[in-house]
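Here the complex is missing a single protein chain, while all its other protein chains stay put.
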Amino acid sequence: MSDTDELDFEELFDDADREPPSRSARLKRTLDVTVLAPLRIALHDWRAVVAGGILVLYALMGTVGVWLAKKPSSGDHPKLEAPFQHVAYPLGTDLYGRSILDQIIHATPDMFRMIFAGAIVAVGVAAVVGLLSGFMRGTWVDALLMMLADMIITIPGLPLIIVITAIFQPTNPFVVGVFLGIDMWPGLARTVRSQVLSIREESYVEASRIMGLPTPSILRRDVAGQLMPFILVNAALTSRRVIFESVALYFLGILPFTTYNWGVLMNLAYQENALTRSELLPWLVFPMITIILMSFAFVLLSQAMDAIFNVRLQARHAETIDEDEEVAG
Amino acid sequence: MHPRYVLKRTGQMVFTFFATVTLTFVLYQAMPGGPAEAMRAMILAESGDVGGSVSLDLLNEMVEHYANVNPDQPLHVQYYNYLHSLLVEGDMGTSIYQGEPVLDLILQRAPWTMFIGVYALTMGYAVSLFLGAAMAYKERSLFDSVSSTGVILLNSVPYYIFAIVLVYVLGIKYSLFPINGRYGTFVDPGFTLEYMGSVVRHAVLPVVSMGILATGGALTMRGNAIRVLGDDYVRVAELRGLRRSRVAMQYVGRNSVLPLYTQFMIGIAGVLSSTVVVEEIFAYNGMGKLLYDAVLLHDYPLLMGTLLVFTTITLIAIYLADLTYGYIDPRISTGESNE
Amino acid sequence: MTDDVAIEIRDLEVTFDVERGESNVVRNVDLDVYREETLGIVGESGSGKSMVALSLLDAIPEPGGASGEVIYHPENGDPVSVLDLDPEALRRFRWEQIAMVFQGAMTSFNPVMSIREHFRETLQDHGYDVPAGMERGTGILEQLYLDPDRVFESYPHELSGGMRQRALIALSLILEPEVLILDEPTAALDLLMQRSIINLLREIQATFELTLVFITHDLPLLTKIADRMAVMYAFDFVEIAGTQELLHHSGHPYTRALLSTTPDLTTPPEEIQTIEGTKPDPVEYISGCSYHPRCPMADEQCRATEPGLMDVRANHEASCHYHADVPDEITIRNRPRGVIDE
Partner (left out) sequence: MSEPLLSMDGVTVEFNSSGGTLDLLSNEQPVRAVDDVSLDVGENDVVALIGESGCGKSTLGKAAIGSQRPTSGSVSYRGQDVWDARKDRGAVRIPFEEIRRSLQIIHQDPGSALNPNQRVLTSLMLPLKKWQPELGYEEREERILTLLEHVGMSPPEDFVNRYPHQLSGGEQQRVVLVRALLLNPDMILADEAISALDVSLRVEMMDIMLDLQSVFDTSFLFISHDLSNARYIAQQAGGRIAVMYLGEIVEIGPVEEILENPQHPYTKVLKWATPELYEEREEDVPIREIDVPDPTNPPAGCRFHTRCPNAREACRESHPEPYAVGPDHDSQCFRSDESHEYWESEPLHD
């Protein structure tokens, strides 16, 4: 390497003579790494496949299903028909002659609305608070936000929500979702904060800063990139909690029965002593199964998410990256 | 432990308590039309005076009597009086529906809720911690995958649905456990074996239903334990020829439980929350049911009172958990916390 | 040094099942450790030196396994075949006969236990007299220039790196083992602390009549403590000799390259060289001599036949077909002018 003394910066590059990859090859590479590789992992992971399948089913139920099944009302059909007997009401009917399946279907869109609002509020607030707090560690902003989070962690969520809903009586599913999100963000915000603190310590964040990369770019690439899997996993888990809590509120009869909800069905059936009257049992059991299946999908999804966002797995599933270059230790 | 740490935690607890008291006050004010309007209808209905001949002054007096809030006074005076009667006189107002002091009503119920709450929490976490550790030790075995799937399934079932299933199967189908009340109808309370037995039998199903809330901890515990098992100090402990039981408890166990702490803290509030639904399903006369009934009857003073006591109990539990945590993890109390 | 063998290693193999197939991280190793000597094992990271050390305590982590023979000869008593011990006997054997000190002293201690507790439980689980043992521990800590009262009360995170490492050395001696294995015991420390610890270890060895096995990638440091050195390359020993013998008469091209790539304070920088090529992959099998892809002297024979250890001089073995030609072919360029081959 003795002759390099005569080389200088520009010459080094002028000497270079190589064929850069074409635009289409680049596009293919980006697509492969960012979209196809995670998709391939998902397809290889039974949890992702099952969760995806179930959720697509519910999504169909909430869109096409609502359009196919007519809005149930009292006296549509004979009362208390057994399930699996008639195509018009495959899951049987309730005490008022309404098809149980139709009621379950018509409850789906509002459930999705609640989940959407609840998860957005909980995860969104948690992400903003956690990021802010983590980046302003040691300042009064951090102390204040964490104090607030600790306080809300301390207040038992359901009683608080019950009191709030009892006072405000929300009917809009989005509003219900927002209320439910209130007690879910603090724990998550604390974890996001500690993640931010550890990411901030990583040398690559410092390197990006010293290279003068703009803050939004650092936030997006270095911080959010690391936090994203974590946030998505928690979005799935939060969705499950929104289902649990909203159904509980309807089941207890605390929220006004202005909408179809699986909890409303359970409430009515339970009030009529469905447990001791076998002809009422389908009215209670089918909504229960619906709830369990949907939350099962979200739990599975959260588990699969860990694998999908694993860089090592992604590298292995990307076609444009040499496979066996894993270096041990 | 570091005295500064204890002082700091105590200060935080007192502050949070004040904040919660303030929150209940704010909630009173936030009621549609303010506290006076909201309660007026209740009081009128309760006093049987539908005609509305009660004078405004008398009504306001009654609102103050029930809720410790006099709507005629400026806000800061109202707030001062509210705090004063609550903290100095220990007066949480009076139940509109039952006419008794809120505090008395709560004190009669609180021990029952604490009883099932503490057992649900302890047993739920004990089971999930041991299960998680066992899964980690047998990583990738059949036991591990079966248990993991089981825990995932259990995590997908809301605790109240679990309670309903328990009622149906163990209570109604096989009549193994009572499904109503805190003890048998024909049992006299007292220090008798019969009474205690009845109390325990009545608590089983509520405790189990609430306990499954904690099973999510098993998967986290599994993850932690797998990580700790790969840590150097565990390998060194094995190389030092320590007994397996000591390595399992003092090394793997202790270090994998520590990060579960935050989850445990939130769990305290979660289990107490679940009493509202569970006590209603089992007609168990505890604080949760008290709160539920208060909501249905729009008994606002009672509602606020129970919320306050619920929060206070959680607050104290978390405070104690925090102090013991500082004791078992020396890194926290000397300020080396990794947050 | 005597010819009294403390540990005999024969045909030792360590294999791991990895996704890409079986990887052989120790291949057919033979080695003797003499009583009360300091044996230095030197090699790059991933050469398999730590695995040899762990095999001495039958402690290869899952999913790996050791096969072959490791025979331990206690000063008084019958030989022990370490790899055949039952779990309880192995538990007692560890730390009582052979103790081990790791690189990461920070991570070698349980973070939630005080140092005293570490000493106490070790004595207790081995059925030693605890008060007498703690007394001994106090003495060892003092010998390592530590304040016993302060160190015993401390938690691992409250000690500096150098103190923790010395506390760990003290802990390793608490059961009075005959053999102490040190796996990169100083790699995370500053030079001054490294050198101080080396000196302390020499004192400790004399006091406790210890057999030391010192593993490192730091060749210059090793020469300051080792009586004998074993050079490991690609999962096997390529040269074994007394320290001075190895420094002056090395018969293996790799050892010579290693000696030439080490900067010190006296060699002119332009004479320091780099080793060409990259280190081998444990899954790929290299036929013949494992060093041939990087060796300037490699020919057909090297590519075809594995040399195996052969005698170079008295008490000096190297696995090179051309060990006799090596000193002439490959000069150790950074040797000071004054030092000449005898």
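Going by the order they are written in, the chains are A, B and C; count residues from 1 in each one.
Definition applied: contacts are C-beta pairs under 8 Å (C-beta built on N, C-alpha and C of every residue); 3 or more make two chains touch, one makes a residue touch a chain.
No experiment lies behind these values; they were computed from the predicted model shown.
J.: Per the definition of touch given earlier, which of A:R29, A:H86 or A:R277 contacts the omitted chain?
T.: If we include the chain that is not displayed, A:R29 is the one touching it.
J.: With the full complex in mind, choose from C:H217, C:H249, C:H292 or C:H316 the residue touching the hidden chain.
T.: C:H217
J.: Where does subunit C touch the missing chain, residue by residue?
T.: 44-45, 145, 160-163, 190-196, 199, 217-221, 223-224, 247, 257-259, 261-266, 269-270, 272-275, 278, 334-336, 339
J.: Touching residues of subunit A against the unshown chain: what are they?
T.: 1, 4-5, 7-9, 12-13, 15-16, 18, 20-21, 26, 29, 33, 137-140, 142-143, 202-204, 206-214, 217, 221-222, 225-226, 311-312, 314-315, 320-322, 325-327
By definition in this document, only the chains that are shown with their structure count from here on.
J.: Find out how few touching-chain steps suffice to connect subunit B with subunit C.
T.: When the steps are counted carefully, the minimum from subunit B to subunit C is 1.
J.: Using CA atoms only, can you tell me which chain is the most central one in this structure?
T.: Chain nearest the centroid of all protein C-alpha atoms: A.
J.: When the C-alpha atoms of subunit B and subunit C are each averaged to a single point, how far apart are the two points in Å?
T.: Averaging C-alpha atoms per chain gives centres 56 Å apart.
J.: CA centre of subunit A versus CA centre of subunit C: separation in Å?
T.: 51
J.: Rounded to a whole Å, what is the gap between the Cα centroids of subunit A and subunit B?
T.: Distance between chain centres: 26 Å.
J.: Mind pulling up the subunit C residues that touch subunit B in the complex?
T.: Those in contact with subunit B are residues 57, 59, 61, 90-96, 99-100, 102, 104, 107-114, 121-122, 125-126, 155, 157-158, 171.
J.: Report the residues of subunit A in contact with subunit B in the complex, numbered from low to high.
T.: 147, 150-151, 153-160, 162-164, 166-168, 187, 190-191, 193-194, 197, 240, 243-244, 247-248, 251-254, 270, 275-276, 284, 288, 291-293, 295-296, 298-300, 303
J.: In the complex of these two chains, what residues of subunit B are touching subunit A?
T.: Contacts found on subunit B: 12, 15-16, 19-20, 23, 27, 30-32, 38, 152-153, 155-161, 164, 167-168, 172, 262-263, 265-266, 269-270, 272-274, 276-277, 280, 288, 291-292, 295-296, 298, 303-304, 306-307, 310-311, 314-315, 318, 338-339.
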